[in-house]
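Only a single protein chain was left out; the remaining protein chains are all shown in position.
As written, the chains take the letters A and B, and residue 1 is the first residue of each chain.
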Amino acid sequence: MHYQWDFSVIGDNAGLLLWGLGNTLLLTLIAILIGTPLGLAVALMRLSSRRWLVWPATVYVEVFRAAPALVQLYWLYFALPRLTGLRLGGFEAAAIALSILSSAFLSEVFRGGIASIGKGQWDAARGIGLSYPRMLRTIILPQAIRRMLPVFLERYIELLKTSTIAATVSFGDLLFVAQDISYRTYRTLEIFSAIAVMFFLVILLCSQLTRLVEHRLARSGEFTAR
Amino acid sequence: MTTDNVIEISGLRKSFGAHEVLKGIDLVIPKGKTVVLLGASGSGKSTLLRCVNFLETPTAGTVAFNGKPVGTPKGTGGERSYSDRELRALRAHIGIVFQQFNLFPHMTALENIMEGQRAVLGRSREEAAARAEALLARVGLAGRGGAYPSHLSGGQQQRVAICRALAMDPDVMLFDEATSALDPELVGEVLRTMKALREDGMTMLIVTHELGFAYHIADEVVFLSEGRIYEQAPPHEVMLHPKGERTRQFMLGHSEFRLPHLD
Partner (left out) sequence: MDAFLSPSLAISLPALARGLVHTLELAVVCLVASLLLGLVFGVMRYAGGRVLHALAIAYVEVFRNTPVLVQILWFFFALPILVQFEISAFTAAALGLSLNSGAFSAEIFRAGMQAVPKGQWEAANALGMSRTRVMFRIVLPQAVRHMIPAFTNRWIELFKLTSLASVIAYPELVYSAQQISNSYFNPVEVFTLVAVIFIALVIPASYLLRRLEARLRRSAP
């Protein structure tokens, strides 16, 4: 190996790399903030007793879980403008694609969590006359979310990794910035290794936090419903 | 229309799929009285009790609450439709206590008792909390309001569940095998609470396996068999001098119940 490593390129472009990382985190955060409530709405539709609510929700979940994230993004970015005349930027397309994608996956997590709450809790909530929205809000969801919290966090980390596809539609995330720097400096090896390490550290931090939460939950006995 | 019957059930039927569990029940629960449902498991007692506050929807027949039939008739054949709003209002007036307590595990005892008061009766936080504290004191749990259900014994949990139902100021209380999930040494504290309720004049419908308790607390005992009322009379008649063969067999099968005594 005769390659002369030169990591000065990292230091020279530190500001740009951090800016890219910030954009990556921002995109992920937006997808979480939109995808989570949307996922809850879809889950509630699937759990409804009205068939005209159940089946569109089922189709939604199945379709958006089956199509690759990149295909969904390309469809929004390349096909949608032709169809509607509505032109989306890289950021908008990625934010919408990732929100929809995560809502489809998260709805299954919500559904699993809600289904795991025993019949007795529903009976008791109905028994004191609570309305459906109220019993969801104060009785069922707090327990379901607590139980599924580690799964939610795991999904969010997956989403952070998937968000790198935004670079393919020229959104200035960490990966895009890295490509940009490597075109200018030809220090591809250093740059790509550096962003791999950056991703690794951020994701490792997140998964450690997840493990901490899991630990906490396992220890706090008060919330274990029968 | 005024009546002295809190609950009037007539022609009540309930099927689960092809299996008919209740085959036409007529029963009244007069104000201030305690009615106990007895019967072998599978006789339909719990289903009947759950039909009273519509946790199970009857297949046919009517339930009238304070003289007013619940739901609206749907064509012929005795079927009725029930609106969500109507059932919610009804359930707020009917307290129910479950075998498995079903306390909300993520709320303290006090919050459990406050939830219905706040959400359904629209009471203020202070009002609801004061009422909850008073009820807890009444069932011997003064000062335990801050405890989560998992930190309470089964008997304590069940007493909190009774308070949760009482906090709604119900006209009638339903007890669905309220002591069956308890360790034997904890049964007494719950039974005493129920007995005190009776002395306060509460109207109650009780499903229980505690025959000695049933004997003492009941104004009327209803023996169910295969989805029908098989025998109905004051406790000393049904339990000590049963007329029907099935009732006699049932009482013989519970040989631990010999002499009527309590405590």
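The rule is short, and it goes like this: a contact is a pair of C-beta atoms (placed from the backbone, for glycine too) under 8 Å apart; a residue touches a chain by one contact, two chains touch by 3 or more.
Quantities reported herein were computed from a predicted structural model and do not represent experimental measurements.
> Could you tell me which shown chains are touched by the chain that is not displayed?
Taken over the complete structure, the missing chain's partners among displayed chains are A.
> Check the options A:33, A:115 or A:196 and report the residue that touches the missing chain.
A:196
> Can you say which of A:19, A:75 or A:132 touches the chain missing from this structure?
From the options A:19, A:75 or A:132, the contact with the absent chain belongs to A:75.
> Given the contact definition stated above, which residue among A:14, A:33 or A:63 touches the chain not shown here?
The missing chain is touched by A:63.
> Residues on chain A that touch the omitted chain in the whole complex?
With respect to the unshown chain, the touching residues of chain A are 1-3, 62-63, 65-72, 74-75, 78-79, 82-83, 160-165, 167-168, 175, 179, 182, 188-189, 192-193, 195-196, 199-200, 203-204, 207.
What we mean here is this: only the chains that are shown with their structure count from here on.
> What is the distance in Å between the mean C-alpha positions of chain A and chain B?
From the centre of chain A to the centre of chain B is 46 Å.
> Considering the complex alone, what residue numbers of chain B touch chain A?
53, 55, 84, 88-92, 95-96, 98, 100, 102-106, 115-116, 119-120, 148-151, 161, 164-165, 168
> Show me the residue ranges of chain A that touch chain B in the complex, using the header's touch definition.
120-121, 123-132, 134, 138-139, 142-143, 146, 221-226
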